[in-house]
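Here the structure comes first, spelled out in structure tokens, and everything after it is commentary.
In this view, the complex is presented without one of its protein chains, the others remaining in place.
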Amino acid sequence: MGDFNITVNGKTVPAVKGQTVLQAALAAGIDIPVFCWHPQLVPVGACRICLVEIEKFPKLQVACATPAADGMVVMTESPKVVKARQGVLEFILAHHPLDCPTCDKGGECDLQDVTFKYGLDYSRLQEPKHRNIVDENSTFDDLQIGPEIIRNQNRCIHCYRCTRIVDEACFEDDLGAYQRGYHTEILPPPHREIRNLYSGNVVEYCPVGALTNDDWRYKVRVWLTKQAKSVCTHCPDGCNLTHWTFHNKIFRATSRPNENIDRGFICDIGRYGYQQVASSDRLKQPMIKKNGELIEATWEEALNLIKTQVSELKSKLSGNAFFGLIGETSTNEEIYSFQRFLRRVIGTSHIDSRINRKRRLTFGEEVTSRAIAPDHVSYQDIDKADTFVVYASDLHSENPITALRIKRGVRYRDAKIIIINSRSTHLGVRTGATNLLHKPGTGLAVLTGIVDAAVSSTTFDKSAVGLSDQQISEFKQAHTELLLPKAAAMSGVGESDLRAVADSLVRSSNVVIFCGADFSRYPYRDEELLALDNLRRICKSAKLAVLPESSNSVGAELLGAYPNQYPGGKGSDAKSKFEDLWRGPLPDFSGKDMIGILEAINEDEIECGFIFNADPVRVFPDGNYADAVLEKLKLLVVVDSFMTETARLADVILPLSTFAETEGTRTNWEGRIQYTQSAIKPMFDSKPGCEILELLADRLGVSFGQGRPSEVYGELNKSLGDVLPVRYEMFKSEGAIYDRPKHQPKPGFNRVAYNAIPSDREYPNFLTVGNADHHRGPNTERNPSLLKFTGDPFVGLSEIDAKELMISDGDLVKVESRTGKVVGNARVIAELPGKVVFLPENFRELRPNLLMGLKEKFDHVKVTKM
Amino acid sequence: MQKHVLFENINDPKLHNIDRAIELGAYKAWEKVLKSIKREELVQMVKDSGLRGRGGAGFPTGLKWSFVPVASPKPKYLCCNADESEPGTCKDRVLMECDPHSVIEGVMIAAFAIDCHTSFFYVRGEYDLSMRRIEKAIDEAYKKGYLGKNILGTGYDLEMILHRGGGAYICGEETALLSSLEGEKGLSRIKPPFPAVSGLYACPTVVNNVETLANLPRIVINGGQWYASMGTEKSKGTRIFSVSGHVKKPGNYELELGTPLRTLIYDYAGGILDDKKLKCVIPGGSSVPVLMPDQLDTPLDFESVQAAGSMLGSGAVIVMNEDTCMVWVAEILAHFYMHESCGKCTPCRQGTGWLYEIIHRIEHGQGRAQDLDTLLDLAKNIEGNTICALGDAAATPVISTIKQFRNEYEYHIEHKKCLVKSDFRLR
Partner (left out) sequence: MILSNDTKSKIGEYAKKYPKVKSAILPALHYAYEEQGYLDDSMYEEIAQVLGVKFIEVAEAASFYTMFPKQKRGKYYIQVCRNISCALLGSHHLTQYLLQKLGTKLGETTKDHLFTVVEVECLGSCCSAPMMQVNDKYYENLTLAKVDQLIDEWRAAK
């Protein structure tokens, strides 16, 4: 129900205070044409196509910007309105090239559609059409204005959606409108390109074909395509996508606006990240290793070989000689099926999904972190916060849409951002954030220093946050090495900066703390989590969110992809319950984690493994070690979509369908479970994960009869009704957040232990790993469009180090550590602090994990010019 | 009747110096306002005076101020619109060059009326001398303590910031002026929100024209009733008319509102140049319809000029003699609006160029029979459908010249040349 009613075309329509006439009409299903309006942008009333007649107004009014008022009488199709719309259309079309047959937007062009409805069949224009000439020899005035984006100014109808999207929704500044009047031209700033991480949105929301991208251009006519609902798998933000397909091939991805998450704006990684489905290293059919070489085989041959070998090994060894690793981009149904297969069919509890951690994982680590960070944080919390702390995360590249939401708060609500990191990040640069740039590995000192600054301040109101004098003095006694002057000296962050941040946090009424990917891999992760929890204690109201790494990391945690945890986070006491459910005995509850598994293989305790949609050789933080150890296995079965570094070591490879060919659900960082349709049928001879796992189980003698995700989810829903009280079908509409168990934090401060980082004279630099522009994780280099933004792997060096080593951009350099070396071209990065070497983890050619030593807490490297 | 209110001392060559200006009475009104007039009284006084905006629209000044939510916690801003650019208009320039202190005193008074403590003076970019005179005047006013903190010990603070335009007619439109002041391109904005509620930096803002503001010190000194005693029933006071074109004595004449157009042209401006025949007059800047010789007795006040089918607009009276080709005139004006359209909304951006191109074609002997209907219909499609008044301004001369001089257009189309060739030469 609305606050009041208005009348539109004689129909009573409810309206809410603050709504425009257009919003009220649209909500009531009354269509008013628009070009310049977009729900996420401030209305500008520029295109004038939404003119409507309103009683008592002498002139026609734009519906998009006129506030609805009680009793307003609106006519959207009166003769006066239609005449005006025809006039506006005639103006727009006058110089529009009408090259619709060769225009990519044809068939989904707002201008076509509105003209279809209101347009005249002739133009009174006698003059030659204006042409913005880029190339005299071409009919098309194409101008490449960014790695992916092409501008055709002649088609532009000057709605300014593109420039407003870049500014108002993406908070970037690489597209503008220049000159004035009908000369107004859309361009990046002089001598620059449009290449921001969200640049594809301008193409999606261009109402005509003035902005197109190479990705989709001239490939297929839109009306021939089918659409599938999908959810992006490149990060845990969980943006909703539509995949556009024709003849079992995907041609593009666009946003599928979800108010709760993306609000219609996606990043380029999500937009172009479907291209990897057709990557040339796709595994097309099963393969079997013969005489050291992988030979193509049939499913029958492969499955039989697995059956024979597993049976043989099982007859000699217990289930403890087996292990399983699964990647965290797999669906919930795949993860559940996988762990069930290992626990029930193979009889092992050595299961893990966290394959890129260097630290020995403590029991139920992720669960512990959620116990410390019990808050259920969601996108809605971002909209309420007045201060954000972003710790150890390059949020812009790791969670681009979460970063957008934060930036929205900065722009429209004057929220503040405090970034604590050892390297400067895009988010910090763009938002005027307070950047606490600290020496590598000293985050603990920064966090504890801030807490000390807060509690030591004379104005600190401890009772307001429920702290006692005793708790404060205990805190000070426990952290003598990390208190203010020392914390500042150790971290290299100014004492006054720490005090200013403390002050800012104490004043804030609603803080959200995010920690990201860097954090999960930090050697002091546990301590840092405790220190972040302390930080929360000085705030009036603060929520702490540990952002997971992958699109379904939360699902992996929830559904038993860990060694010491049954699905639903259940402990050993649930063993009999699952034995009943799966109708058979289960092995000992406790199993080995990733590091334990590798050690056990090395000591010949484990001889056989299943690796599903994961590439440990590529990402385990000692690549050489992982490679050598996995090589030792008697039987390695790899289920994957691509010929990964790990797949090369396999004895049997089973080709897995990708996310685009597999239906299922994934759980984003909020805990929102969302359903993905399969856009196309499995390519080549690949099969979806649940089907493969059912085939394997069946072949090994335990059939579950659950080869389809909906069947798997049915069981899951039945067994975990307390955790997942939602039916499968419900996810198909808008997704649902599952309720995590809530934990009560203990009073007072946590005690944080800390050891200073040893310096290394021989290897003086710190290795930092992250994402190159337009890349995220190890898979994005399979997408040609993304390679256009950053194609070449590089070794990032600070200006100081480059100068000292006499290295300039493009020079070939060698990076060495105690365990390995890589060679690559140098790139000098102005924002990088001295002594830090940055390697993107996105390129096979330059794998940072080759430099990592499992034994080293920090990765020390040295760089030499070749 | 010529009546010198604004032009009282305009011929004094030293008037732009503050000392001379003070000798002649400057800042007395400001002092009076600060020391003995309440804000509400001031607003009422100006309402009583009947003063209406002199920029073009003629909106009652006191009423405009009263829309400002004075109780709002946001800062309030007053902007002086000195972006005079309506073709034919050069009255504000004279005030700024010769009597800058009256103008900025007006800004101070208006600022007080809306409880504003930061005011802006948006002066047209090309007006170099005006800019320098105003700059100097503001400087002097600060030094004498009429601006700044705790003015004249009254506790009232007022800053005045000079802001120079960059060459854009559209910035005379109040919302575009605010965009420009914010450092943006001078694009007009949709209303609502109106500037009085959400203007500069999204704060309550009033934009007043130079001539409007210059009247304020006189009204404060002599009272609202005094001002209301001049002019007609609804058009009070005096106005500066800029008479240009084919007259013997072009210039700015301050007359009581209601003075007949004939008096202005023949008595003050000396009649038609070279004693030719009068063809028509544009009475209020290039954006208003023409008046014909038989309308010369129209009194120059808002209502009478409107009744005659035109508008008083900016008070720029452009006189054209019998040698003037009206298609040529329309072409010049259409070119102007095309050049000045900001490009934000469709009808204006596309329409102004289209109008120009058709008229240009007709003027150059390429006209077609259906062009006139097209022109009129295009103009109608622009009129009323744009964000700001520039669209209407562009449509009006086209509609008006076709209405009054259709025969000239038709002659052009038929004979591919002018009925009367405008070949005005430098002397």
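Letters A and B mark the chains as written, and numbering starts fresh at 1 in each.
Methods note: a contact is a pair of C-beta atoms (placed from the backbone, for glycine too) under 8 Å apart; a residue touches a chain by one contact, two chains touch by 3 or more.
Here the structure is a predicted model, which is why all the values come from computation and not from measurement.
Undergrad: Where the complex has a chain not shown, which of B:S188, B:S244, B:T259 or B:S400 is the residue touching it?
TA: Reading the full complex, the residue touching the unseen chain is B:S244.
Undergrad: Using the document's definition of touch, tell me which of A:V114, A:A177 or A:A772 contacts the absent chain.
TA: Answer from the full complex: A:A177 touches the omitted chain.
Undergrad: Quick one: which of B:I37, B:V305 or B:V329 touches the chain that's been left out?
TA: Once the missing chain is taken into account, the touching residue is B:V329.
Undergrad: Which chain B residues would touch the chain omitted from the figure, given the whole complex?
TA: Its contact residues with the unshown chain are 75, 84-90, 92-93, 118, 124-129, 159, 161, 163-169, 180-186, 201, 242-246, 250-252, 282, 286, 316, 318, 320, 324, 329, 332-333, 335-336, 339-340, 342, 422-427.
Undergrad: Considering the whole complex rather than only what is displayed, give the residues of chain A touching the chain that is not shown.
TA: Chain A touches the chain not shown through residues 173-180, 189-191.
The criterion applied here is as follows: only the chains that are shown with their structure count from here on.
Undergrad: Per the centroid of Cα atoms for each chain, what is the distance between chain A and chain B, given in Å?
TA: For chain A versus chain B, the centre distance works out to 55 Å.
Undergrad: So in the complex, the part of chain B that touches chain A is made up of which residues?
TA: These residues of chain B touch chain A: 168, 185, 189-190, 192, 338-347, 349-354, 357-358, 361, 368, 370-371, 374, 377-378, 380-382, 384-387.
Undergrad: Chain B touches which residues of chain A in the complex?
TA: Interface residues on chain A, with respect to chain B: 43-49, 51, 59-60, 62, 65-67, 83-84, 87-88, 90-92, 94-95, 124-127, 130, 157-158, 160, 177, 179-184.
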